[in-house]
Structure formats: C-alpha cells, structure tokens
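All protein chains but one are shown at their positions in the complex.
Chain naming follows the written order as A and B, and within any one chain the residues start at number 1.
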Amino acid sequence: MFKAELRSDALKGLINVISTLIDEVKFTISPEGISLKAVDPAHVAMVEINLGKGAFESYEADDTEIGIDIDKVKDVLKLASSGDIISMEQDEGRGRLIFKVGNITRRMNLIDTSSLNDPRVPQLELAASIEVPVTDLQKGIKASESISDHIALTADSDKFELHCDGDTDSVDLVMEASNDVKIVSDGKVSSMFPLDYFSNLIKAIPSDLRVRIELDTDFPVRIVFALAEGNGVVRYLLAPRIEKD
Amino acid sequence: MFKAELRSDALKGLINVISTLIDEVKFTISPEGISLKAVDPAHVAMVEINLGKGAFESYEADDTEIGIDIDKVKDVLKLASSGDIISMEQDEGRGRLIFKVGNITRRMNLIDTSSLNDPRVPQLELAASIEVPVTDLQKGIKASESISDHIALTADSDKFELHCDGDTDSVDLVMEASNDVKIVSDGKVSSMFPLDYFSNLIKAIPSDLRVRIELDTDFPVRIVFALAEGNGVVRYLLAPRIEKD
Partner (left out) sequence: MFKAELRSDALKGLINVISTLIDEVKFTISPEGISLKAVDPAHVAMVEINLGKGAFESYEADDTEIGIDIDKVKDVLKLASSGDIISMEQDEGRGRLIFKVGNITRRMNLIDTSSLNDPRVPQLELAASIEVPVTDLQKGIKASESISDHIALTADSDKFELHCDGDTDSVDLVMEASNDVKIVSDGKVSSMFPLDYFSNLIKAIPSDLRVRIELDTDFPVRIVFALAEGNGVVRYLLAPRIEKD
C-alpha cells in the first residue's frame, strides 16, 4: 500500500535528477518514506535518493516496491504549477499508480521491478569536502562546454577550482574559502571527470540550492544536496576519468 | 466596400481559430458585420464565426465577399502588440486588402472567392450543455496527448468528464457542477472525438475565456465561445468518432 501527497517542486527535483541517468526506476517504499538507487547503463554514475515522510503533505505506506517510467511522471509534472500538490496512490489490484493533479486523474501501468536491480553503492571516505552555491558550478559548466569534454576538480585547504583545458583555450572557475564557500581539505586533491555527466547533474539542481562536493585524488566525486527543504537528500557518485601517464 | 478598424486581439482570436481548419477563408461582409463558415478538408470539423460591427473600433461596409490567405494575416498580426489597432481596407480596383498597423502598410492580393464555398452548417439540438473555463479543458488535453489519439466527453446532470484511454494508461478530467461549471443535461450523454481536432481548437482559445460545450450521444459536439468581449461568437462543430461494436 502506498498513498501520498507531495508538492510538485519536490517531485520535480527528484525526477529531474533521476532522468539524467535512467528511464525507469524502482522506488523502495516503507512506512518512513521512499528511497531509490540507480546507476546509468554505462556504470559511470550512480545516485541514491531518500525522501522521508516529512517531505510529503500526507503519507501512508507499507513496505512495497514500485517500478516507474520516468517520462510518464514528467508528463504528470507538466500538469502542475509550482506549489501544486500531486497525489499518488498505488492501485495494487491492477498494478497501476494513480496520480491526481487538481481535477485531473492520470493512471499509469507500473513496470515490473524484478528487472530493476538496486546497485551496490560503494562506501567511500573522501578527503575533501566543499560546500558551494550551485549557480557558480552552473556558470563554470556553461563556460566549459565549448572547450573540452572533461573537467578537473581540485581542492586545497582554502580554494576550490574547476578547470577545463582544451587544445587552444581553457576555463578556470576559482572559488576561495569564504562565508559562501566552505572548504575542508587536508592538502591538495584533484580528479578529472566527464563533463557531460557532471553538467547534466548540476543543471538538474534548482539554482537556489547549495551542494556539497566530496572529492579525492583519482576517486569518484560525491555530490550531495537536499530535496524538499531538508526532508530528502540526493547523493550522486561520478567515476573519475583516470589520466594515463 | 469594406473599411474597418479592429483591435489586434480580436483579429488574432478569429484567425487562430480559423487556422486550425483551413489556409484560405472567405469573409462575408455586410453593413452589420462580418461572418464566415469553414470546413476542414477532411470534413471532420466546421466553424461558423460572426463578428458584429460593435466588435470594431470603426466599421463601414457594403455587402461584399473577400477571400483571404490566413498565413498572410498571421504575418500582419506579428506586427501588432496586444491592444494595437489594425486597420483594414478593401482596394476594389486592384483586388487587394490593405492592412495598416502603426506606420506600416501591408497590401495583399485577395483570393478568388468563387472556389471558396460556404459549407452548410447542420442545425442540431444537442441534449446537454456545459459551460466551463477553457483552462480546465486545456489541462485535460495536455494530460491526454501522450495517452491516445481520441477522447470521450461525457455529461450527466451534475458532472462533466473528459476521458482518454490508452493501452496501459488513462486520463480523467472530472468537473462537478458548481458556480464555475454550469451543467444542463437530461440524463447521461457521451461521445468520442479525435483528440487532435479538439486539442487544436481548445489551445487556440484565449485562456481567460469560458466555453459552452453542447453534447449528445454519438452526435457532433458544438463548442461555442465569445470573441471581442461578446461582440462576436464562434460556433465550432466536431464530428464524433463512432465506436464499432
């Protein structure tokens, strides 16, 4: 059993992030909230999302799993304005999920979850942690897109840098530690990442949010941010691109 | 002779509706106003529009007919902002219509009206009449577009429904009788219609308007709404899609 009401903005935040990686997703539902883990087909990036029941306007659920076609939920989101409440209810008898937005009811067939496996999320302790407004990263990405297909992220004790190096041109975004830019790092760490994955994620994050970037040398980067005013959390892991010497 | 001034919004409302059905139209002009009847090439839908002289800022005309290329009038509308006044004058000697918007004059050749026949509009008494804000219908259509290519409209004494049923998914828009939703119906009536025609019309209606839907079982639907603050009226007939048993 699953029956809940959620603000459209929270559902949109969730769906936008998932859709950067996959088309179909399995939500694991419990009395305490919903969660999901997803990895992209190329196994380059992985996301783990938890949305506690506090994120919902109303929430009632047993332990269950539902498989969802992301594009169909995007269609539902187009019917809602910012601030609208979207109601969801599982129709267990017919294997459907029923969405309601205002006076519109949208019933959709669920996907068989047996083919949707939970990826194993590696436990990583990463040396540096940086907290920045996502808008700065969004500008850095915009500047990098015509330059190269990968970027380097570097953190020092007092500085975080995004660097993109092309054949003739280069881009640097430099953020010094400040009230707005929190940096915790023992020494210098640096890794290189595919720009397209990083860019798709960063652009999917609402621009009024802050993100935490956890970084280490030649390790995946973990990008963490809040959903639904702190009642949910997204953890995104992106594999590094190891430079050959 | 025909010489008139009209607010761009009224001309735009008129042209947007016509262009959902045809590319060329014949306006029948009289001292009292203009009117037109048009049917689409597949004979699925038909529109009848009357715009009384009260809709115009100024109006002077004898009985005449003019044949117009809709796309050219759309070009003229792009030169006007909302609230601008567009002047039109027939140049009988040269078979042209002269539009003026601000300090721009646009002369266009008229189309020979002998090839543009007035369709015969059937007189239909339909059992149910529903009056709703067009925005609700616009949302119902948006929800239906990915589901199926036809929709069912159903009216009961206290409820109006738009229903769209696909292979795996479905959409329902339910509107209960209220101050905002007026319903007059003896018992239940229901018909099915092609979504594309219905959608093109409903999207062409300015979203602050109310529309009247006249409905019966396996009969065409008539959709009626006002133009130019009540000085004009659009009557649109759409043939039903009869389900085979």
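Operating definition for what follows: a residue touches a chain if its C-beta (ideal position, glycine included) is under 8 Å from a C-beta of that chain, and two chains touch if they have at least 3 such contacts.
Just so it is clear, the model here is predicted, and its values are computed rather than measured.
*Asks:* One chain is left out of this view; which of A:Met175, A:Leu195 or A:Leu215 touches it in the full complex?
*Replies:* That would be A:Met175, which touches the missing chain.
*Asks:* Using the definition of touch stated at the top, determine which of A:Gly13, A:Gly67 or A:Gly140 touches the missing chain.
*Replies:* A:Gly140
*Asks:* If the missing chain were put back, which residues of chain A would it touch?
*Replies:* Given the touch definition above, chain A has residues 136, 139-140, 142-143, 146, 168-175 touching the missing chain.
*Asks:* Mind listing the chain B residues that contact the chain we can't see here?
*Replies:* These residues touch the chain not displayed: 72, 75-76, 78-79, 101-109.
Simple rule for what comes next: only the chains that are shown with their structure count from here on.
*Asks:* Could you state the distance in Å from the CA-based centre of chain A to that of chain B?
*Replies:* 45
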